[in-house]
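Removed from the display is one protein chain of the complex; every other protein chain stays in position.
What follows is subunit A.
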Amino acid sequence: MKTQGFAAGLAATITILSTSAAFAVTEISWWHAMTGANNEVVETLSKEFNESQSEYKVVPVFKGTYPETLNAGIAAFRARQSPHIIQVFDVGTGVMMAAEGAIRPVADVLPLGGRDFNKDEYLPGIVAYYSKPDGTMLSFPYNSSSPILYYNKDHFEKAGLDTENPPKTWPEVFDAARKIKESGAAPCGLTSTWLTWIGLENFAAWNNLQYGTNENGLASTDVELKINEGLFVTHFQNIADLAKDDTFRYGGRTSEAKQLFLSGECSIFTESSGGLGDVINSGMNYGLGQLPYYPEAEGAPQNTIPGGASLWVFEGHTDEEYKGVATFFNFLSQTEIQERLHQVSGYLPVTMEAYEATKASGFYDENPGREIPITQMMGKAPTENSRGVRLVNLPQVRDIQNEEFEKMLAGDQDAQTALNNAVERSNAAIQQAIGN
């Protein structure tokens, strides 16, 4: 008993000593939504930052899925208990941007870290997406990805298709999918994750088509969708037709369709570059290609828009704490950190220097296909149609679009009706959200 009491007393003393030694440390809380391997990256980065200096301590807290993390942040802000840094997924960008007074632009925070903030150091496509129309960068891009094409080389061989050159345009993809189905190489030719993000938002940017008015919402929150005309209708009618005999199969609203590709059920698959890890782990004989486009679209392929998440800084903290946040962001921007993040996670590097360094190291020669998401995003200077899509209620609008797509794929309506309904319902929801 006595030794136990002594040990406890000693432990208590040590705790007191260590807390008083750490008295000057400013804690920076970081709420995030990363699981599995990506969660380990978050933990490692925080640990490395905390060991690299003694003034600040970053404390990462896992808050659940992306929407759950956003909701936790909102609830915390309402209770005046907001964290310093919160990771918000791409679709939540509009929600955060509309919350002027709740967030502090990263462009204002970064200079506090003692390093001049230079926008040109970051990948332009990504910076544009997380900036206000006047160019002020609002959030720090942490994990960005871009949709690409995956295909099963074994199936391609069985169906007599070129295993080294995947189809480049949508008509070619549809032909290949039909050949795969008809030849019996696989029960399904084509599937896709995120029909909204890939099939509408990126589809618009990549084919240089207008998604909505006011520069797709980047210039103003008052947006009318334009997705019920021209190639949008053609594209989804093509998909609906293929779905009739299971040449195209639907997996779900987010990334569920990945299973259909991994299990060998479907041969061609459009999905985020961030999904590469699972494909590699499955051990299948896969190939990567560019996101397909329509040859008749003027200027296509244009550029894709980033998905993933960025880090936002909440208002209402002290200057000292903001200085800590800035120091941490500068730490994250370091070339060797970004280089490692990119190569380990499959997400895009955020700085030009990290991209150049990865290129120089020969990584892309050893891992063909890994550069595709970057060249897709950076290949051309973005147009009004391809800088991104921003709506104050994009999560809600995506749900509406998904609901109409599901009815279309079930054979209850054609593509024109589905997209008309989606536009009508989305426009009403947007008007309600902006308070009209």
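The rule is short, and it goes like this: contacts are C-beta pairs under 8 Å (C-beta built on N, C-alpha and C of every residue); 3 or more make two chains touch, one makes a residue touch a chain; residues count from 1.
Just so it is clear, contacts and distances are computed from a predicted model.
Within the choices "sn-glycerol-3-phosphate transport system permease protein UgpA", "Potassium transporter Trk", "3-isopropylmalate dehydratase large subunit" or "Glycine--tRNA ligase beta subunit", the name that UniProt assigns to the complex's undisplayed chain is "sn-glycerol-3-phosphate transport system permease protein UgpA". Only one residue from A:Val41, A:Ala99, A:Ala219 or A:Met352 touches the chain missing from this view: A:Ala99. Across the entire complex, the residue among A:Thr35, A:Ser52, A:Ser263 or A:Ser282 in touch with the chain not shown is A:Ser263.
Residues of subunit A that touch the chain left out of view are 67, 71, 74, 77-78, 95, 98-102, 250-253, 256-257, 259-260, 263, 265, 393, 395-396, 399, 402-404, 406-407, 409-410, 429, 432-433, 435.
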